[in-house]
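Everything below concerns the one structure shown next.
On to subunit A.
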Amino acid sequence: MPEKPILRIENLRKSFGGTEIIKGISLEVLPREVVVIVGPSGTGKSTLLQCINLLTRPTGGRIWLADREITAPGVNVNRIRQRIGMVFQEFNLFNHLTTLDNVTIGLTRVLGMKADEARRKGRFELDRVGLSDHADKYPAQLSGGQKQRVGIARALGMDPAIMLFDEPTSALDPELTGEVLNVMHKLAREGMTMLVVSHEMGFAREVAHRIVFMEAGFIVEAGPPQQLFEAPRSERARQFLSMIARSHNGADSPEDQRGRVADDATRKP
Partner candidate 1 sequence: MNEFFIFFQTIIPELLQGTRVTLKIAGGALFIGFAVGLPTALIRVYGSPWLQLIVTGYINIFRGTPLLVQLFVVYYGLPDLGLTFSRLTAAYLTLGLNSSAYQAEYFRGAIQSVGEKQMVAARAIGMSRFKAIRYIILPQAFRLVMPSWSNEMISIIKYTAVVFLIAVPDLMGKAKMVSSRYFAPISTYIIVALIYLVIVGLATLILRYVGKRFETPGLESMETATR
Partner candidate 2 sequence: MDPRLHGDDKKPEISTFYDSIKTETPQEKSGRPGQDEASFVGASATTFHVTHQEAMSVLSRSLLTVLQYLIPGIGITVSVTLIALTIGLVIGTVMAVLRIYGGRFLSPVAAVYSIVVRAVPVVVIIFILFFVISELVDLSPFLSGAIALGFASGAYQSEIFRGAILSVPPGQMIAARAIGMSRFTAIRSIILPQAVRLAIPAWSNEFTLVLKDSTLVYVIGVPELLRRAQWVSARTLEPFLAFGTAAAFYIVFTLLASRLLGTLERRYKIIM
C-alpha cells in the first residue's frame, strides 16, 4: 500500500542575490524513512534543509508537511518549525542554559508546557541520547559529541514529525562522530523520519533507505544505497563516490566506517 509522504517538495528553487543555489528540486520523504543527501560541498544541501523548515524562504516551488502546504501564504512559520526538528552542524546550543534547560526551553516557552512536566520530558529525551548524567552541565562543559547529542535531544523534545540533520558530525573530531551516529542509528530503528545531509558514507550505507545525490542545485540521482554505491547510473555520482572513498581511505573508508558504527552500536546500552 503506498503511504502518504510526510514531506513533499515540488520544484523548489532558491537564489541568493543573482545566483541560484537550488534549481528545481522535487523530493518526497515517507514516514519512518531515512533519506541521506550526499554531494560535493556548496551544492545547496544545507540550503535545502533551511528551506524545508523555512529558516530561509524559498524563491520558488512548494513544500508540504503531511497534508499541509507550508509554503502557502499566511502559514504560521513558528508552528511549522515546532513540527520539524533541526540539528545543526555547529550544534548551536543555547550557551546560557544547562543541558536539561536546552531541551526544556522549547517545551515551556514555545509549547507552553508546565515546568515539571517539561523537566520530566527533558530528562526522558536526554536519556534517549545517553546524557542523563549531564543534565546540569552547561554546553561549554561538554565534549563536541555530547553537545551534538544535546542538540538532537532538544529537537526530539518537540516531538517532530521529521528530523533534519545538517552535517551533524562534520564539526566533530573523528573519534567523537561514532557516539552521534549511534544515536541517529537508534532513532532510525525507533522509526523516526529523518532527512540527513552527511558525508558519513558508512552511516548512509548502513542506515539510509534512500540516498539522494545532489550537485550544483540539482538532484542528479536517487535510489537505495545498494544501487547508488555499487552501481551508480550517473558518471558524476560515480566520480564523487570514488573520490570520497579515496579521500576517506584508512579509518574513514566506507567499509571501516560501517564496521565502527556497527561496533559502537553493539557496545552502547
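In the analysis below, a contact is a pair of C-beta atoms (placed from the backbone, for glycine too) under 8 Å apart; a residue touches a chain by one contact, two chains touch by 3 or more; residues count from 1.
Selection criteria: all candidates are chains of the complex that A comes from, given by their letters.
All values reported here derive from a predicted model rather than from experimental measurement.
Candidate 1 is the one, among 1 or 2, that touches subunit A in this complex.
Across the complex, candidate 1 is touched by residues 53, 55, 78-82, 84, 86, 88, 90, 92-96, 105-106, 109-110, 137-141, 154-155, 158 of subunit A.
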